[in-house]
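Just one protein chain is left out here, and the rest sit where they should.
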Amino acid sequence: MSSLLEAKGLYGGYGGADILQGTNLRVEADEIVVIVGPNGAGKSTAMKAVFGLLRIREGEVRYRNETITNAKPEQMVRRGIAYVPQEKNVFPSLTVRENLEMGAYLMKGDLSQRLDKVYTLFPKLAERRRQQAGLMSGGERQMVAMGRALMIDPQLLMLDEPTAGLSPLLIDETFERIQEINAQGIGVLMVEQNAKQALAIANRGYVLATGSNRHEDTGPNLLANPEVAEMFLGG
Amino acid sequence: MTDILQLLIYGLVLGSVLTMGAIGVSMIFGILRFAHFAHGDFMTLGAYLGLSFISAFGLSSWWALPAAMVGMAVIAVFIDQVLYRRIRRTQPVILLIASFGMALILRSLVQLIWGSDNQTYTSGIQFPWQLDWLGGMRLKPDHLWIMLISLGLVAGVHLFLTRTRLGKAMRAMSDNMDLALISGIPAERVIMVTWVIGGALAGAAGVFLGIDTRLHPVMGWTTLLPVFAAAILGGIGRPYGAIAGGMIIGVSMEMSTLLIPAAYKPAVAFAIMVGMLILRPQGIFKGTV
C-alpha cells in the first residue's frame, strides 16, 4: 500500500535562491500531519510547491503512486487535493454559497449533496449562506475557506496556518473541525504556528528549518523531544 | 423645465452608450488588471461592421446591432489570443501600451476600409414623438430603443454574473485571482468569455452611437474618456458601478450644455473623473484601486 502523498528531496523557491533544501514530506490516507518550524523555515513554501503553485527545481511529488511534480493546480483539484491558503482565502464579494460553489467548479452534476455535507460540518455557513464573505469575521471566513476546499470531496486537505489570527476559543473549534474532517477519512497536511495544539492532534509531525527536515516523528514524541521543545515550541 | 427633461433624455441615451462601454472596461480591468485603451476603437469598429452588414444585405439600421455584437465578440477574442495573451505574463502595463497601439491599429484599419468621411445607417430623418403630457417634450423612437435595449443587455449581464457558473467564476477571478486558480477555475476560459462580453457590449455601444449621431473613425476614441470616467466613477472592476457611473456621466455631460459650450462636454466627464480621483479613487462602489 503506497502513501497518499509523498514528496522527496524538494528543491525550489520563488525564482531566486532555493528556499526548499531537500524537503521530504509524507502523508498516509486518514492521517493528520503537521509541519512546524521557525519563521522562514519554508513551511508555506513547501505546501505551495507540493500544490504546484511554485516551481520545484529538483525532487519529486507523488500522489497515490502517481508523479504530480509541478502539475497545475487544476490537475491537483481533479485528483482530489484541496488547498487552503493562509491569507486571502475567500472571494470577498461572493456570497458564502457562491464561495462554496466555486470550490466545486470542476465537479460535474448536482452540488446540493456536497453543500449539505459542508453545511453539516459548519452549521453557521448554512445560516449565512447569502451573506458576502468579505463582510464576515475572521473565524467565519476561515470556515468558508475550509468549506470551499471540502466541496471537491478531497482525499487530501492542505491547510496553511488555519488558526492564524483567531481567538483561543476559535482555535480550539478549528482543531476540532479538522479532527472531524479527518475522521471522514480525509488526509490532512497542515502548517501551524500553534505547534503544541497542532502536534497534540497530529498523527505525525515534521520540524522544518531552513528548508530541510530537522525532525520527523509522531506528534506526542515531538512534543516530548526536549530539543524540539526548546527550539521551536518556546519551552 | 422641458429643456431640462429633454436634456435628461439625451443624457440617458448617452449614458446608455457609456454604460455599454464601461461595463466592458470594468470587467477587463477586474480580470486582466489593465485599462483597455482600445475599447473606444472596439466601439468604432463595431459600428462600421454593423454598417457593412446592413448595407450588404439591404437591412434596416437595427440589424447592425446583432452583427456588431457578434463581430466584435469574435474580434475581441481574436485580438486577445493573437496579441494580449502573449504579453499577459509580463507586467500589466505592457498590456496598457499594447492596447494603446491596438487602438491606433483599429482606427487606421477603419479608415483604410471605410474611409474618413462621416457615414450614417439611414439617410432619412426620424420624426420624434411629441409628448404633450410631458410639456411637449420630444422623444425619438431610436432613443427609446437605445435605452430599452441597453436595459435588456444590462439585465442579461446581471443574470449571467449572478446565475451562471461561468459568470460567478468571472466575479471570483476578479475578486481573488490566486484563489480562483487554486480552486481549479480555468482562467483562460474565463478570460475568453470576458472578451466575448466586453467586445459584444462595445459593439452595441458603437451601433448606439452610430444610430444616435453618425459614424466616424474617431467616434470611439473621443468617447473613450467618458467611458473611463464612468468606469472609475462606478469603481473600476465593478460592472454594476459602471451602470451608475455611465448614467451620471452621460446626464452630466448633456446637462452641462445649459451652462457651458457644447464643445466642452468631454471636459465635464473629465472634471467629474478628476474630482473622483481626488476624493474617492475607489469609486462609488469601492472598486480595486
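All chains are identified by letter, namely A and B, in their written order; residue positions are counted from 1 within each chain.
Here is the rule we go by: a residue touches a chain if its C-beta (ideal position, glycine included) is under 8 Å from a C-beta of that chain, and two chains touch if they have at least 3 such contacts.
Going forward, contacts and distances are computed from a predicted model.
Undergrad: For the complex's missing chain, which UniProt name, "Branched-chain amino acid ABC transporter permease", "Two component transcriptional regulator, LuxR family", "Germination protein KA" or "Cytochrome c domain-containing protein"?
TA: Spelling it out: the chain absent from the display is recorded in UniProt as "Branched-chain amino acid ABC transporter permease".
Undergrad: Which listed residue (B:Gly136, B:Gly156 or B:Pro281) would be found touching the missing chain in the intact complex?
TA: The missing chain is touched by B:Pro281.
Undergrad: Pick out which of B:Ile105, B:Leu144 or B:Ile284 touches the chain that's been left out of the picture.
TA: Considering the complete complex, B:Ile105 is the one touching the chain left out.
Undergrad: By the contact criterion defined above, which parts of chain B meet the unshown chain? Give residue numbers in ascending order.
TA: Residue positions of chain B that touch the missing chain: 29, 34-35, 37, 83, 86-87, 90, 92-94, 96-98, 100-102, 104-105, 107-109, 111-112, 115-116, 221-222, 224-225, 228-229, 232, 236, 261, 263-264, 266-267, 270, 273-274, 277-278, 281, 289.
In this section, only the chains that are shown with their structure count from here on.
Undergrad: What is the distance, in whole Å, between the centres of chain A and chain B, each centre taken as the mean of its C-alpha atoms?
TA: Centres of chain A and chain B (C-alpha means) sit 43 Å apart.
Undergrad: For chain A, which residues count as touching chain B in their complex?
TA: Touch residues, chain A against chain B: 51, 53, 73-74, 76-78, 83, 85, 88-94, 98-99, 101-103, 105-106, 148, 152.
Undergrad: In the complex, go through chain B and note every residue touching chain A.
TA: Residues of chain B touching chain A: 165, 168-169, 171-172, 174-176, 178-186.
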